[in-house]
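Omission of a single protein chain aside, the complex is shown with its protein chains in their original locations.
Think of it as A and B in the order they're written, each chain with its own count starting at 1.
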Amino acid sequence: MVTAAPILMDTPPSASAKSSAGKSPFSLPTVAVPSVSAPGGLAAPAGETLVDISHLDFFYQTSQALHDINLKIEAKKVTAFIGPSGCGKSTLLRCLNRMNDLIDGTRVARGTIKIHGVDIYQPDVDVIELRKRVGMVFQKSNPFPKSIYENITYGLRLQGLNDKAKLDAVVEKSLRGAALWDEVKDRLDSSGLGLSGGQQQRLCIARAIAVEPEVILMDEPCSALDPVATAKVEELIQELRERFTIVIVTHNMQQAARCSDTTAFFYLGKLIEFAATRDIFTNPANAQTEAYVSGRFG
Amino acid sequence: MSEPNSTAAPAAFAIQKRRLRLLGLTLDDTIKAFFGGNAVVAIVVLTLITIFLLREGLGFFAQNSQSLRVYRQAGLEYVDFIRAEVDDHTALTRYLSDLRLRQLTDLTEVKKLSLEDANAALTKFDEFADKFSGTVDPLRSMLSDLTEQATAIKTKFIVTGDKKEERRQLLAEGKTAEAAAVQIEETDFAAELKPLVATLPAFKEGNREFGRALLATLDGAPVMPAPELAARMEKLKQLTRDYVAGLPAVEHALETWDYARPIPAWKAVSSFVFGRQWLTASFWQDWYGVIPLFIGSLMVSIVALVLAVPLGVGAAIYINQIASLREQRIIKPCIEFISAIPSVVLGFFGIAVLGQALRALSQVSWLSWMPGFPYSERLNILTAGCLLALIAVPTIFTLAEDALNNVPRAFKEASFALGASRLQTIVKIIVPASLSGIISAVLLGLGRVVGETMVVLLCAGNRIAIPDFTAGLSVVTQPVHTMTGIIAQEMGEVVRGSIHYRALFVVGLVLFALSLLINYVAQGIVRKYRISIG
Partner (left out) sequence: MSAPAVHRFQSQPNAARRSERAAFWLFRAATYLVLACGLGVFGTIFFKGAGTVFKAEAPFINTTFFTDAPESLYIFEFEGKKYEMGDRAFRAFKEKHPAAAKVKSESYVYSAGGIFPCIVGTVLLVVGSMTIALVLGVCAAIYLNEYARDGLFIRFVRLAILNLAGVPSIVFGLFGFGMFVIYFGWNVSLLAGWFTLAFMVLPVVITASEESLKAVPKGFREGSLALGATKWQTIRKNVVPYALPGILTSSILGIARVAGETAPIMFTAAYVVRDKLPWEVEKAGEFLFQGVMALPYHIYVVSSKIPQNDYTERVQYGTAFVFLLVVALIAASSILLRNHLRSRYKW
């Protein structure tokens, strides 16, 4: 049971669909190149609903992990998912770019997830295209055992971009975007595994933004990092919010309070409360939320 | 994929599928199907093995049935009744010569006579023995006549079969005239058999005479010098009397014998499964009984396992529980490397070195208490078994070590915490907990040993006979032939499509089924173990 109703205004998802009206529906996928000033391709203006989750039920084989989730994520904002362990934060996050498809026996039993008004669980959706636009950063940093340069260009090369000059530009831009450039610019050809934990995580973020997604999903990106590295990543998130829509899962209340614009609190697979971060932390509408954010949970 | 679009127009959020499709499959689906196809290969191969073994092997039973029918219809079976009687008599004479040998040793070793004196002392016995063995001579000559007659009938039948085949082929080639020219004489078994069966009254007469003569010779048996030998002589007399008492049964069998009695279909199978003779390329009748080969394989495997299980499991326990880390790191790959020694090299080693060495060892006098020692056959069950043990040890070691490794650390720690010693922990906790793993390791080792070919082919002695189990444990010093060995040895020489060729495929089928069975049981044990832990 959802006690706190979503407090966002319902904006029609048509805005984005209209903006693409001039293009043929069969247009080839576009590779974002560094010259694009407005990242994310078609820009959903800040504050508009980008991801619209409604009545979502999700199952792992027979066990239901998500119950009737209704959530609207705004473009160019940072949305934080908080909640006790096992409440379904990662599950929901992984629904957004359909990473759950990789696990046997998972299914969306009811409800829809719409991005730009497109239901991403429709059978005609190309998961690969979806994942290009909805990037992901994992809890455990997972740089590939390749050079830093190769790591960043991996996604673009997949799309057939092989122009050395362009790739160089993307690498620099992404690394700068991930606040890593100064630290690694002299050793782009050394292995990504040779970096420190924090650097590795920022490398993964750089890798994710290199393909210019619209949404970046981060699943506890700082849980394996020390406070200094965490601070750097948080800083980075602040910079990235200008260009990307970010959804972040975190166990760290302060982190949620510091970085996010809106916060969703989950408990036992249900969305309990979803509101502006300030409200959640200072004036929660729900008693469970209050107990959790104040650390009196039990 | 696409060209990079450098005009940087804002892309639509177009995530609908628009990949190239071929017959409704995307590239990724096609790739997946390709890999899936490769995974099916394992099933396909297993199926093909079954199909081709059956394809070549199944014809055996029809051919065997035919062979058995001819055996009866051509009168071979009839003659074999008499042959069995004569052979039984031969067995009695063998007993007699054994008795002579014992007397000789008694005379030379106990009474310290010289060899000539001893032989001289045995003249009376020799006379008796000659008389005894001579009684069967009339029967034997009758037998050889009958053998010739029966063989002639069989040959005639076979020639007819060949001619039919020739005509069939000519017809198939369209040469009608030549085909018509092929003379075919159907074999009329009843008529052909008449002279053969007509000898029955003469045989009966001769048989009675033979019985009387045999009993009469017994009265002239010489007195034995030692009580032990006397007892043996009494035994011989008893055996002979029993034998004579059994003679009328043979006559009865011959009287009631009927060439036209049909051979039941199951005979073709049972004569293979329970047949105690594997006799090929014989002028008389070929027999394809798998029992001697099966027993050969079994005996060799048992010897190998008896040696390999303690060594393999012992080494696994040592390496896993007792050895120091450095020992572990050196010894483990070494033992696993032993499994890389090709079996044919081991077989060669057996022929060139081990066979000699073991025989020499068996002739060392202070080892003569060992069963079967000393022995003279260089290649036998023991030689092959020792080498197979070396093949089985790495398998058993590796799998058993795995099983020991899988025992949760907590078990061991709990046991130590209760004050158990290391040995107690191993014996009471670790080994029982991994017992099913160890058992399945042993079973898989057995599978390896049963299926091994080159070592047994080279070192088992290749005598196709059921070993003499009355010899007790020393049976392991006898040569045998095995199922794998017989295929390897005879497959190269047989005519394709002949009954012998098909029989070898059936032996292959038996091996195949056996390996599946062993695997199944081993897996079953492992599965049960998993359930009990979880």
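Basically, a contact is a pair of C-beta atoms (placed from the backbone, for glycine too) under 8 Å apart; a residue touches a chain by one contact, two chains touch by 3 or more.
In this text the structure is predicted, and so the values were computed from the model without any measurement.
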{"item": "Partner chains on view for the chain not depicted", "value": "A, B"}
{"item": "Touch with the omitted chain, as defined above, among B:40, B:101 or B:115", "value": "B:40"}
{"item": "Residue, one of B:31, B:101 or B:159, that touches the chain absent here", "value": "B:31"}
{"item": "Sole residue of B:56, B:80, B:192 or B:286 that reaches the chain not shown, by the stated touch rule", "value": "B:56"}
{"item": "Which of B:62, B:353, B:418 or B:473 contacts the chain that the document leaves out", "value": "B:353"}
{"item": "Touch criterion as defined above, residue of A:208, A:256 or A:293 at the omitted chain", "value": "A:208"}
{"item": "Footprint left on chain A by the chain that the document does not show", "value": "97, 99, 102, 104, 128-129, 131-133, 135-136, 138, 140, 142-145, 154-155, 158-159, 191, 193, 204, 207-208, 211"}
{"item": "In chain B, positions touching the absent partner", "value": "27-28, 31-32, 34-43, 45-46, 48-49, 52-53, 55-56, 310-312, 314-315, 317-319, 322-323, 331, 334-335, 337-338, 340-349, 351-353, 390, 393, 397, 421-423, 444, 447, 450-454, 457-458, 484, 487-488, 491-492, 496, 504-505, 508, 511-512, 515-516, 518-520, 523"}
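Heads up, the rule we're going with is that only the chains that are shown with their structure count from here on.
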{"item": "Centre distance in Å when chain A and chain B are each reduced to the mean of their C-alpha atoms", "value": "69"}
